[in-house]
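The complex appears here minus one protein chain, its other protein chains still in place.
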């Protein structure tokens, strides 16, 4: 795959790589969650997706509300620091049929993605004994150590059809650099069959090569590169913009009311062509959330 | 443990933390191999050590020649880019009793240290089928996946008594930052019962905190911090000094001749009190090997 | 004598929780009130606490109260950002965490926590967020602290769903289950402190807040709570504690009710 062929618009990336019925990870642990990709998936009307992530967050709540999801694979489904994901809760508590769920703890989800990335069928961990999680999830099993005879928990590899990872910067081949919290971006990218890298800045290969220890994902596993500044809002990008906590708090009232949520989707997702329009609709955003400057010094790679 | 109490001389660190009979990892994959620590272990006359590392390199050859080692656990015992480790070869081919060996491939050794770091008793990997390694090493076993029924290779955790890791910079608490090749420094430090961090530069905590993504080893697992500039020579430290390839080449002739090797140890290890004296004895070293400047730009950690 | 500052039970609960931490300890910090208590401890008697968040921030020194456990303020100035795999495998499973600090939706007689579902799992009356990292934190931390306000609903005799194992889970002890940590040694509530009885595997009332009676606590707990013969007194928060909580740590009242 030539590098230049990888750089596409979000619309093109989603159209080419996300299909009805796919398992999808839009990764990010609080940090670098690509809302722009989730909104484009909603706009393109994808159905029957299996959405996977440790922390579904607001974007999966929006995708559930928009009818994209058949199943959720997760470990913590809340509105971080603010409360509930009400579309998720309705889908589990009252919808008929309910949203299918497959549930782990964070460590279990990290282990599943690590196994997928490593091309191992399972991952061993010391977890779950005495809890009710294995009783409701037959994918949590045990494995016996061939050296000590100990019984450990085991979870199966997660190899999603598509991983969408937002990063601070990438080159046209998809070599991607991230700093701040790393989520499971690396594991998701290595585990997935198709990888879309979304970046705040599209940089030259020289920028990447100047600091190779910052590269989290090599371009050789990446299928599409999308430049989408502020594409993670209301999540954040360290060094670019802060989390929009006001929106997370506001989502409580929006999400709780099904009609209001529908109106929000109509106005902010279906009613807009792309992320540029989403940003143009919020003129004060940059001033309110743009990151302060706290530069780290560089290091010497000479020899 | 208070931070200030951790900063000691190499002599103190080895005296306090390396004991006869210990299993020891002096880590580093070509990069950042702490010869200064190996020489101090020789000077202090440690015996019956189990030396563990993927690539034993010249420093383990020297330690074997000096009689420190009872056993070697490894995956590639050569003089990288130059030839053989002759003290090792003699110890296996002709010494009576021979040096005990326990042998894996690189992946197996990485997996052993990863298991040790993660407090797992074993690590699964797709490896070794069809090779003779399991026949000579009963620690290479198999494990069956509880999901697919596949049989995978398994290696046991390696939890050395002591890990000695050389790094570019650390603070007084042992928070250590590394760039360039990472070896298995992180895994060795987390796997070991006692950890000695040896640094090119002892920096303030503020330097570490300015770029937290560069921290490879947190101080909370570190027992001693030694400031030892050029402590990895003839190995190298990216951004500080190049590998002394001339010495690696010269070692072929020194190592091949047992008497000459003994003479080398007398002159360069037993005959010197410490690394400062070793450096003083090689006045042109800095000029010959000091690294060029190839600075990476810093990144923004603001929010 | 200086008059005690006026304070709410929730504020005292947070202060008492903070007092449980010793300076220099390595703490795995859960979301919500544990986060606030840890940052209060760091601002008062324990400036060298090493705060570790499941997001991978190690040695965080947040300049503002982190809204979530993935707040960017946890990264800026931290000692380390670990990958989540390293955080769970090497730091937590590796036995490096001295204290796990959790909030709980429901805590039962044996210290088991339910943050998964109220009612039937398949069709719950209330679907809660789930484990997050709590399951493994409570298994691996050398000791676990839990903080939560008393109510019969929050403290049932037995939780509907064990998300996070306590002192005894479905009849099996931690030793039988192979859990390395001591489990929930103390549960700090807004009326007093419950403490583990290692023999019975039950939580018992060990300390009372000023103005609260043992019966007042028992009314808000769903099992016949054992009350220790000699209850420890609990000192009210200092004026400085209250000032820090209200003016510095949580001025926006994200966690503390007015």
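Labels A, B and C are assigned to the chains in the order they are written; within every chain, residues are numbered from 1.
In this section, a residue touches a chain if its C-beta (ideal position, glycine included) is under 8 Å from a C-beta of that chain, and two chains touch if they have at least 3 such contacts.
This one's a predicted model, so the numbers in the text were calculated from it and none came from an experiment.
Undergrad: In the full assembly, spell out which visible chains the left-out chain is touching.
TA: Displayed chains contacted by the hidden chain, ordered by label: A, B.
Undergrad: Sort through A:47, A:209, A:260 or A:288 and give me the one touching the missing partner chain.
TA: From the options A:47, A:209, A:260 or A:288, the contact with the absent chain belongs to A:209.
Undergrad: Which residue from B:62, B:168, B:184 or B:215 sits in contact with the chain not drawn here?
TA: The one listed residue touching the chain not shown is B:184.
Undergrad: Please pick, from B:129, B:253 or B:280, the residue that touches the omitted chain in the full complex.
TA: In the complete complex, the chain left out is touched by residue B:129.
Undergrad: Just to verify: which one of A:118, A:276 or A:290 makes contact with the chain not shown?
TA: Answering carefully, the residue with contact to the hidden chain is A:118.
Undergrad: From the listed residues B:34, B:59 or B:114, report the one that touches the chain absent from this view.
TA: B:114
Undergrad: Footprint of the hidden chain on chain B, which residues?
TA: Residues of chain B in touch with the missing chain: 29-31, 54-55, 74-78, 80-81, 84-85, 88-89, 92-93, 98, 103-107, 110-111, 114, 125-133, 136, 150-151, 179-184, 186-187, 236, 238, 242-243, 245, 248, 291, 294.
Undergrad: Which residues does chain A use to touch the chain missing from this display?
TA: Missing-chain contacts on chain A: residues 117-120, 175, 186, 190, 205, 208-210, 212-213, 215, 218-221, 301-303.
We take it that only the chains that are shown with their structure count from here on.
Undergrad: Of the chains shown, whose Cα centre falls closest to the middle of all protein Cα atoms?
TA: A
Undergrad: Please name the chain that ends up farthest from chain B once chain centres are defined by their CA atoms averaged.
TA: Centroid comparison gives C as the farthest chain from chain B.
Undergrad: With chain centres defined as C-alpha means, what is the inter-centre distance between chain B and chain C in Å?
TA: 40
Undergrad: Using mean CA coordinates as chain centres, what's the gap between chain A and chain C in Å?
TA: Centres of chain A and chain C (C-alpha means) sit 28 Å apart.
Undergrad: For chain B, what residues touch not just one other chain but two or more?
TA: Expected reply: 119-120, 210, 213, 301-303.
Undergrad: Note the residues in chain C that touch 2 or more other chains, in rising order.
TA: 57, 72, 75-76, 81, 89, 93 - these are the residues of chain C that touch more than one other chain.
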